[in-house]
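Only one protein chain is missing; all other protein chains are in place.
For chain A:
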Amino acid sequence: MSTHSSRIAARIMVAPSVALLLLWMVVPLVMTLYYSFRLYRLLSPDRTGWAGMRNYTWFFQSPDFWLAMGNTLALVGGVLVITVVLGTLIALLIDQPVWGQGVLRILVIAPFFVMPPVAASILENLFMHPQNGLFAAVSMALGYEPILYLQDYPMWSVIAIVSWEWLPFATLILLTALQSLSSEQIEAAEMDGASAFGRFRYIILPHMMRAITVVILIQTIFLLGIFGEIYTTTQGGPGSASTTLPYMIFKQAIVAKDIGRAAAGGIIAVILANIVAFFLMRGIGKHLDT
């Protein structure tokens, strides 16, 4: 039971933290907006002034931009599909009582704790390398030419590497959901003569929907910003074949030292992330209510 004055007091008391949080979020955003309209190259300090929309038009006119947008969405979508589908299957598999279950689960989850550049280097040099890699050795043993993963299928390779890293995360969340499913329900369905697929389709899957939603939401946030894996393996190439939006911004900021363009790219990325978030929340967010 709160009185009018106590509510005011409460608001005054939380005001500093709210203000601080606002500052925390608004200041960098406003600065980025400001710089995105400025001519600002670190190495040419004599050329300054307002750029108008030039930094933005540069992005939209760049031949790489739409490719980078497509690649960013392909990366997010591809990894989501792979991790959710495989994650569900692995979770179902290791949910079965088997000998050494604990150790098995730790092994399955382990790749998540490998740092992204390390994971990318491992997969690039020990597996996908055309001379020294395991896949090359296998193809040669079978009498085939080694596949040049990073050169001929750069985007697929990046998706594979990122999926390898995020699969354990998805598995872990989905496994937890699976374990909270009461076995009585399954047994009852079994006695009623429901097939294995039927049990999965009508009992297990609906039960896991919330967990799947969480996996999709959390992963999307992180996958939109994937950078380290591309930097270590393909450097956005060959050409621009595996350039994503974050990588394009990195190149403007760090290689070209063009702060104006990089800021404009940052704003575009923020808008893209919001659009994706909007559709995600509308499309699958409703599963969170149940």
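By our rule, a contact is a pair of C-beta atoms (placed from the backbone, for glycine too) under 8 Å apart; a residue touches a chain by one contact, two chains touch by 3 or more; residues count from 1.
We take it that contacts and distances are computed from a predicted model.
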Chain not present in the shown complex, as UniProt names it (candidates "Carbohydrate hydrolase", "Sugar ABC transporter substrate-binding protein", "ABC transmembrane type-1 domain-containing protein" or "Alpha-L-glutamate ligase-like protein"): "Sugar ABC transporter substrate-binding protein"
Residue among A:81, A:256 or A:281 that touches the chain left out of view: A:256
Sole residue of A:90, A:150 or A:177 that reaches the chain not shown, by the stated touch rule: A:150
Selected from A:23, A:42, A:115 or A:138 as touching the chain missing from the view: A:42
Hidden partner interface residues of chain A, rising order: 41-45, 47, 58, 63, 129-131, 145-146, 148, 150-152, 234-241, 251-252, 254-258
